[in-house]
Structure formats: structure tokens, C-alpha cells
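One chain of protein is taken out of this complex; the other chains stay put.
So that you can tell them apart, the chains are marked A and B in the order they are listed, and the count of residues begins at 1 in each.
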Amino acid sequence: MAQLEIVNVSKSFGKTDVLRNVNLDISSGEFVVFVGPSGCGKSTLLRMISGLEEIGSGHMRLDGKAMNSVDPARRGVAMVFQSYALYPHMTAFENMAFSLKIAKQSKGVIREKVEKAANILRLEHLLERRPGELSGGQKQRVAIGRAIVREPKVFLFDEPLSNLDTELRVQMRAELIQLHAKLKTTMIYVTHDQVEAMTLADKMVVMNGGVIQQCGRPLDLYDDPDNEFVAGFVGSPRMNFMKAEVISTSKDSIVIGGVGGEGRFEIPFTGFDPAIRKIKLGIRTEHVGFVNGQPEQVSLPAKVAFVEELGDVSHIHTDLASGERLVIRSTGQRYAGSGDCTAVLDTKGLMIFDEAGQRIRPTR
Amino acid sequence: MTIEAAAEVPATRSIALTISPWAVLKWVVAICVAIVAVFPIWWMINVVFSEPGTPVSLNPRLYPTSLGAGFDKIMMIMRETDYLKAYYVSIAYSLLTIVGVLLIGSMAAFEFALFNFPGKRLMFAVVMLSLMVPTAVTIIPTYLLTADLGWLNTMQGLVVPGLASAFGLFMLIQFMKTLPREMLEAARLDGASHFQLYRYIALPLSKNALVTLAILTFMKTWGNFIWPLIVAPNPELYTVGQVVGLFNSPYSHQTVDVVMTANLLAALPPLVFFLIFQRKIVEGIAMSGSKG
Partner (left out) sequence: MIAKKHMPHYMMVLPFMLLFAVFFLYPIASGFFYSFHDWNATTTTRFVGLDNYTRIIGSRDFKKAMWNLATYIVITVPLGILVAFCLALLVDSFKGTWSNIFRSAFFMPVVLPAFLAATVWRWIYTPNFGLLNMVLGWFGLPSLNFLNDTGSMLYALIAVDVWVSAGFNMVIILAGLKNIPTDVYEAARLDGASPLQQVRYVTVPMLYPVLFFVTTYGVISALQVFDVPWLLTGSSFASYGGRSNALMFPVMDMMGRGFGSLKFGQASAYGFILTAIIVLFTAAMFVFRKKGYDQ
């Protein structure tokens, strides 16, 4: 059963609609990541779950109870902010103890709970310091500790690692995964970084323009995106997109033309709607190879623009005759330096989208 | 900063012993001005701490000559006049005003700086406009109102009308606006009520601004001459300012050194405060100036 149900939630600030018709079920113990470009409404959704932002329209239920008019402090959620939002005039201990003190818990209970949290986060030796005397990573751990102490039903994280440097970020990510394994509490995590989302999420919710584009397991989203936005947003380097036209359709295949300029070939596809003419092709970089000689497969002539050589892998950025950019990912060979080449597309990796960007899937 | 750099470039470039005329002039002027600024206060101290009755030709009072005589005068004033009582009144007047201004000012500033509610903009605009209205317009009607309330010659008559300080509110709002919103939200999630947000987060974090405002309020109240003069004319409630006024009045029969002793005693609290809290005072004034 879903622990947190979000039903038809919308929100607008003045005249701008920030969230439109959001529906989402989150099960107990799940690690859910909201991901999407900046400004797409992730924080707003998270803040509505926390109660800091009023729910515009729609319903939210936690453990079956309507949350719409419940005070933030009574929802059983705890939040970790990007800026840490620690109280600068209190020590780490007092920061973590604050909610318990407000709740009038006894000194003994407070000490016990704070020490337990500090133990989990390896903060014992820092408890008497104030936020000003802590490093970024330590501050973030205190902020997480402050959340743990409250023993919430749901943890909310709003880009908690964005203020840390790359190395620390990777380390904290691993710690968060361990923390989740230990606590087994539901966690909702907001980030604009799809790599972070992929590594952390049990369930990944991709958002854009205030609308949930798709949600599911990270690899499902990677392998089988619902639309052009998700296909492009998930995965790095980005998926390649090319405009194309459907020339003819048959039962098991279609012929497409105008790919990257002149390219024309037949690909297997069951049940294509013959009414659709203009389409977009998407193909991930690992499904594009290159050859120097004459090809036998589906191939396009391309001109190399520049190359990113990372050692184990090279990303070869090429321009097609149509002016579109095609990135080739090469793991075996290194780029030899020639200007012109032939890109080879693996038709198994081809995805077809309609003009509006919706995925067209073969019927079975 | 740069003027200094400009003035000192020649000095540092040439051999260390050559002193540029600019630098000499600078020091001379600075010292002269400092003497002009401080001397009247210094002179006051010297008059107090010297044998009474010595003619100026024998003792021009450029330095203290008799500590004992000074203390005798202070003891005499304390014993024979109501100075001590005036001290109590002035201190009570100042402390009550400070507590009141800080309390109601910080409560209102907390709301104005950090929250939105219907009517806020209007209230804020009216209060800020009042900063432009001179005291001269309100003092007489406020006096008449205080009289109607039956508060003439009472402590509340002295204190209460001055508590809604628009200046103090403005200063605290400017400060509280810089408190991060996320911190207050974190506290809300931690279960703090609206009042607890104020009590445990906003108030402790505004300590600096509150201390500065407290000092400025003290200076203003201690030096307030006109309001006690009209609202508490009863000798029972004379403030230090009024007592000093009596000593100084052209019809007073006191000698100059007794008058100066009274003056020095009145100047002491603000001077001591200044020596302790210099930085806060200067910063507070600079802040109110550059923001206005």
C-alpha cells in the first residue's frame, strides 16, 4: 500500500502555474528522487509535502490521513535543506536537540536520542561545536542528524549536496545510501543532477515544467523513456536526436528518409500508424559506432567537429549533413584523427518520437 | 584609505627618515581637532577635580589638581541635593524605555521583516512616513493626551509615549530581513510555534542589532531634555537633565565648580557607555545613516 499518496495536486503562484496535476504514490521505505531542470517545481512539490507551502488544489495523504491542513510539525516529516539551515547560535548538539526541546522531552531522552543519531553519522566528537566551526560536509551531517532525531515517517532532502565539492558529494551520496539501508525510512530527495538521481533512487520521478514526465526505476527510465524529454534528460552524454520522415510503412517495418540529410533506410517496427509522417529519431551514444571504410549497415556520413578523450572512452562529436549533431561513444578504438567518417547506427537502439515528443512504441 | 596611500607613497619611496610635509600636517591637524573635541569635557573634569575658589590666573584648569576636592564636591552634591534621586529616575526612565522599545520593536520587526499578512504594507508605509514628521508637531498634542490620561508626573507618562519607535523598528527590520528563510522553516518543521520562532531563533540571532539599538536608545533617553521637562515638572520626578538644568539656570546660586560637578555626573553614564561600546555605537549610527 502506498504510504504517501499525492492526488491531482496543482499549485500556482499568482498567475504562473508551477505544478499541474501531479499524481504520485510512494511506498513505505522507498528512496524516491525528484529530478528535473532548475525551476521545474521540484522544491515546490517537496515543500508542499513538508507543509511549508500550502497545497494549491488536490489532496495529499500520509498513511491514509489527509495532510492538506495539518501543521508542518505534525506531519511526521523532517527536511534537510541545501543551505543546511542550521541555527548558528546553537551547538551541533543543541541544533539536533531543538525539536525535542520544543516537544518538552526530558533531558535524558534528548541526550540519548541525539547521541544515537550522532553515532550513526559519526558526529560524536563535534557535538559541542557551533555551525561556524564545522566544514560543509560536517554541517550537512548535523542537518541530517537533526532530521534523524525526530524519527520522521518521511525524510525530505532538497538538493542537500549541491553546496559540497565533487569528491565530498560522491562520498556523502554513499553515506546516504547506507543511511537509508540502516533506517529503512521513506526518503524523498530533490536534485537537478540526473547522475545523482540514478545512483540514489529506487524510484526516479522526472519532472519538467511542473508536470511529472515519467516515474519508475532509473534503468527503466533509461532504457524505455516515455518521451523525448525523459530520453534526453536521463543519461550522459545526452541521447542523439535526428529529424526524419516516414516514407512507407508495412506490417513489420518502416522505411524512413531524410535522416541526417540524405540517409534512407528500413528499420523493423511492428504496427506503425501510417498517418504519422514527421518523426524524431533518438539513439544513445553507445548505439552509434563509426567506421572509416565502406559500411554494410545503417550508416550516415559525418564530419568530426571535436573529440572528448577521457581515456577509457571517447566522445566523438560529429556534424551530419543536415547540421544536426551526432555524438558517438567509442570504447574500443581511439579516434585516429581523420576529418570525415561514417557513423553506424545500431537499429536496436533506435527510438521513435512523434512531433510533440511522445514516444511511439511498437505494438506486440 | 587611498588618500593615505597617496600621501604616503613619497614617504615610503624615499629613505625612511624623510617625513613628508603632508604627513606632518595631517598629524598636526588631527591632534588639534582632537583637542578641540575633547577639551571641553576634559576641562569639565579639571574644574571638578581642583580646589574651589582658586583664580584662573593661578590655576587655569588644564589638568586636575586635587582629587580630594573633586570627591568632596561629589559627596556634597549627593548629600545636599536630590541628585541621587534624579539618577534613579533617569536610570529607570532609560531602562524601561530600552526594554519596551526592544520588546515591542523586535516583535513587530519580526513580522514585518519575515512574513506577509494582509495590511502589512499599509502599516509599514504609515510607520515609515512618521519618520519624516518632526517631533515638534506631535509633542504638544502628545503632552495634552498624556495629561488627559492623568499621566503627568508619572513614570508611565515619561516612558510609554516614546515606546513605539519608528527608527528602532526600521533598524530591526533591516537586520531581520537578512535572516535566512530556510532557517525559520527548519525551526517550523522542528515544531516551533510562531512565538517560539521569535523567541528561539529571531531574537537570539538579532542580538547584535538589539544591543546597538539598546545603546542608541539609552543615549537618546538619557539626553532627552524636552519631554521630561514638560511632562514631569514635579521635583519628585526630576531627571538628571532637569536637575542639571536647575544648577545651570542663570538664577542658580551655585559656583562654577559645583555646577560642573553636576554636569560631570550627568555625563558619566553616556561617556562610560561610549568607552565600552564604541564600536557598536559607531556602527549603529553608520548603519542607520547609510540605509536611510
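As a working rule, contacts are C-beta pairs under 8 Å (C-beta built on N, C-alpha and C of every residue); 3 or more make two chains touch, one makes a residue touch a chain.
Fair warning: this is a prediction, and the values are worked out from it, not measured in the lab.
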Discussion item. So there's a chain missing from this view; which of the remaining chains does it actually touch?
Written reply: B
Worksheet item: Which of these, B:S130, B:T178 or B:N208, touches the one chain of the complex that we don't see?
Response: B:S130
Fill in: Sole residue of B:L96, B:L169 or B:L237 that reaches the chain not shown, by the stated touch rule
B:L169
Worksheet entry | Contact with the hidden chain (one of B:Y63, B:Y88 or B:F225) | B:F225
Response to the item:
Had the left-out chain been drawn, it would touch chain B at residues 1-7, 26, 29-30, 33-34, 36-38, 40-41, 43-44, 55-56, 60, 103-105, 107-108, 110-112, 115, 117-118, 120, 123, 126-127, 130, 132-145, 147, 160-164, 166, 169, 194-195, 198, 219, 222-223, 225-226, 230, 241, 244-245, 248-250, 256, 259-260, 263, 266-267, 270-271, 273-274, 278, 281-282, 285-287, 289-290, 292
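As a working rule, only the chains that are shown with their structure count from here on.
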Item to complete: Would you mind pulling out the distance in Å between where the CA atoms of chain A average out and where those of chain B do?
Response: 57
Response to the item:
chain B partner, complex, touching residues on chain A are 50-52, 72-73, 77-79, 81-83, 85-89, 98-99, 102-103, 146, 150
Worksheet entry | Interface residues, chain B side, partner chain A - complex | 180, 182-183, 185-192, 196, 200-201, 204-205, 207
